[in-house]
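Here the complex is missing one protein chain, while the rest keep their positions.
Chain nomenclature is as follows: A, B and C, assigned in order of appearance, with residue numbering initiated at 1 for each chain independently.
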Amino acid sequence: MKPVKAIKINKNMKVSELVENMKEAGFGAGKITEASRIMKKMFNDKECKVFLGVAGAMVPAGMKEVIIDLLNDTDIFVTTGANLTHDLIEALGEKHYQGEDMEDSELHKKGLDRIYNVYMKNKVYVTLEKFFELNFSEFQKCSNIRELLWKIGELCPGNGILKTCWKKKIPIFCPALADSGIGLMIWGRIAAGKKINIDAFDDMKEIIDFAWTSKKNGIIYIGGGTPKNFIQQSLQFSKGADYGIQITTDRAEPGGSSGAPLKEGISWGKMKEKAEFVDIFCDATIALPLILAAIR
Amino acid sequence: MKPVKAIKINKNMKVSELVENMKEAGFGAGKITEASRIMKKMFNDKECKVFLGVAGAMVPAGMKEVIIDLLNDTDIFVTTGANLTHDLIEALGEKHYQGEDMEDSELHKKGLDRIYNVYMKNKVYVTLEKFFELNFSEFQKCSNIRELLWKIGELCPGNGILKTCWKKKIPIFCPALADSGIGLMIWGRIAAGKKINIDAFDDMKEIIDFAWTSKKNGIIYIGGGTPKNFIQQSLQFSKGADYGIQITTDRAEPGGSSGAPLKEGISWGKMKEKAEFVDIFCDATIALPLILAAIR
Amino acid sequence: MKPVKAIKINKNMKVSELVENMKEAGFGAGKITEASRIMKKMFNDKECKVFLGVAGAMVPAGMKEVIIDLLNDTDIFVTTGANLTHDLIEALGEKHYQGEDMEDSELHKKGLDRIYNVYMKNKVYVTLEKFFELNFSEFQKCSNIRELLWKIGELCPGNGILKTCWKKKIPIFCPALADSGIGLMIWGRIAAGKKINIDAFDDMKEIIDFAWTSKKNGIIYIGGGTPKNFIQQSLQFSKGADYGIQITTDRAEPGGSSGAPLKEGISWGKMKEKAEFVDIFCDATIALPLILAAIR
Partner (left out) sequence: MKPVKAIKINKNMKVSELVENMKEAGFGAGKITEASRIMKKMFNDKECKVFLGVAGAMVPAGMKEVIIDLLNDTDIFVTTGANLTHDLIEALGEKHYQGEDMEDSELHKKGLDRIYNVYMKNKVYVTLEKFFELNFSEFQKCSNIRELLWKIGELCPGNGILKTCWKKKIPIFCPALADSGIGLMIWGRIAAGKKINIDAFDDMKEIIDFAWTSKKNGIIYIGGGTPKNFIQQSLQFSKGADYGIQITTDRAEPGGSSGAPLKEGISWGKMKEKAEFVDIFCDATIALPLILAAIR
């Protein structure tokens, strides 16, 4: 047991100083410091493969650059189709917007789609259509989701998560890609009579092989959902994680995977008993920049 | 405006009486009555197709029969691979368990996997292996996820959700099936050199066609995740829902689809402006039996 | 370990049957049954004094009769000034209202005060003023909060919580009574030059004596706040509770008393190590009627 030491705010303090200052505080504050420490340790551990799972609408919230920054130290990236669709939308030159609180019926009339307090013009789907129409012959050459996503990253004009993963050859897995705007674009071409043959299970081999062949594994979960679960199951049948950070506001009581604390993974063998891990109960748009800025 | 009328408990009261009694109460109580009313109305509306989306570990929690009951009035069922895997596990004769609170490291030694306060023997995976090994040649004939799930329902020995959907020919969609124990079983066969060709996007046509051709749509979301989002996007590009019930404990503030209130769907055209809908903030294992029992 | 048994909905089932049916289910469902069992046991245990703590705006939500029902088995009642003010408002013939969702600025123009989805006419304060003006000479004879609250219960014309506590001589404690509409009415008289001398600490003796002299203690917390904490501290310095039920949706992570699980009380000696207790994560307007109806 160590005494709690109060957080002290100084003039012009750096983020690293603030987070260092939170170290001996209780509740969530001390966990932020612990998350920074674990993140730094897993990034610096040469034997450790880092699995990053990102759910939630992180790109519309302005978290694209933070994720790209994390990708510098990521070996495997798993995310939702929604995040990738929004990333592609920005890579195609479209934008997300902040704005005054508006009634949903009014937004509908104005052609604006709402994501909590962020808005997107519904006509971005036209831009997406054009991109998929133009490049579909290239996409037809792909046979699994990871290949398709790298191909989108290669062909999209602007920078972003997809482009970065393609450039750095970081595998992106997205088991529910059909469940997204990108999925809808594929469906649109199929509905128009075109063919594409993307296997639903093919990517599993690659992610499970990664978990098997690595010496150590580190996990970072931003939200839960499919990204968390897909990484968790690859760890279950190889070896558990050595390091873990989870940032979510979901509750444990209703029993879903998204709200389950990391320690539950110990029973399954998804997390090693002696692993270093921390659960952060916080909106990721607040906690993640803080945790990361402290170690950059 | 109508006066709030206090809920009154009577001796031996029926669930329908309790829920009727909650009608003129505030906060969550009145919403339970409203959910029962909307559920009854969408079930009785002959023009309405009912889309049921179920995330969370509902089967381990003992919600299998409640879901089977709902399937009597469901036209399209979307769920997670986890729920279907746990359903299959029970259909193969294995069980889930209630028990004393135990340390995760102790559970791991005993070969028990924890799902909040429910336990499962890790050796169920052996039972699953046998089933997939035995029947894989049949599964190889399937070309999309919906076909594969019906085939599992047909071939599994016991009753449950999969069997019910197969018998009643209710389409089950599960875009992230790879992300589940069933996915792992498929992967195991592929790793052993067998072939199977399940298309990742093929199911989209069927669900979107349903949403297009129906006169009205009703949605019931138990949790969010992929099941909610997959139904939502099929509504976005056809017509919005006329009726809606969402039961979740996820927060709206972190911006994810799972915690988004149904009214946000109006901006996207996923929900009609004049739709009748209600958001229930409650553990579904409490709210759903109450809502359903009131109308059966 | 016992197998999970699925909840089954029957036609016209009673609440007691539904709750019995939830017994072998997981997550929140099984906890509802456990709460009913513990509630029944503490009510039937002749050696047990029952402490009921109620925070949150239960009266405006239509929970008045449920609380009055619980008072049949309650020895000590602790609540917020807000609940008692709303109870008095109804006892004076005023009402709370359900209604369409309205903008707060519009409500303000119409003289309606909003409590989530319940409304109250702002002019109820005029009715309160009259009652306090009329009866203040009686209130001046009181020297502590418990006496004052019984006197209000005696003098108010209609039925309700205050009237019931006065009739049944159930002590009501409300340490922060100043922080409520009743407090404002007292302040109004003081501001007009009248005198009243209510001691801030005098009630502590009575509640702590109760906890000391009882053979066993049972606690029921609806929400946290001052009601929970005031009971908890009276148990800390006497003996811990033998039975406990807590219904709240507050989180544990931010460290406040309201969200702390009951087991944390064991470290403090507020809860006995061998006590029977359960934490329910649920809106009390849903869970409490269900738990209570199952045993009435």
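By definition in this document, a contact is a pair of C-beta atoms (placed from the backbone, for glycine too) under 8 Å apart; a residue touches a chain by one contact, two chains touch by 3 or more.
In this text, all values refer to a predicted model and were calculated from it rather than measured experimentally.
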Hidden-chain contact residue, picked from the options A:Lys64, A:Lys228 or A:Lys270: A:Lys64
Sites on chain B contacted by the missing partner chain, in the whole complex: 26-28, 251, 253-255, 281
Chain A residues touching the omitted chain (full complex): 1-16, 18, 21-22, 24-30, 32, 57, 60-66, 69, 95-100, 115-119, 249, 281-283, 285-287, 289-290, 292-293, 296
Positions on chain C where the hidden chain makes contact: 55-57, 60-61, 82, 104-105, 107-108, 112-118, 122, 145, 175-181, 183-184, 186-187, 190-191, 196-205, 208, 223, 225-226, 229-230, 233, 237, 249-258, 260, 263-269, 273, 283-285
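Simple rule for what comes next: only the chains that are shown with their structure count from here on.
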Shared interface numbering between chain C and chain B [over half = same, under half = different]: same
Relative orientation of copies chain A and chain C, as a Cα rotation angle in degrees, nearest 5: 180
Chain A-chain C separation of Cα centroids, rounded to whole Å: 43
Chain B, residues touching no fewer than two other chains: 57, 60-61, 115-118, 249, 283, 285
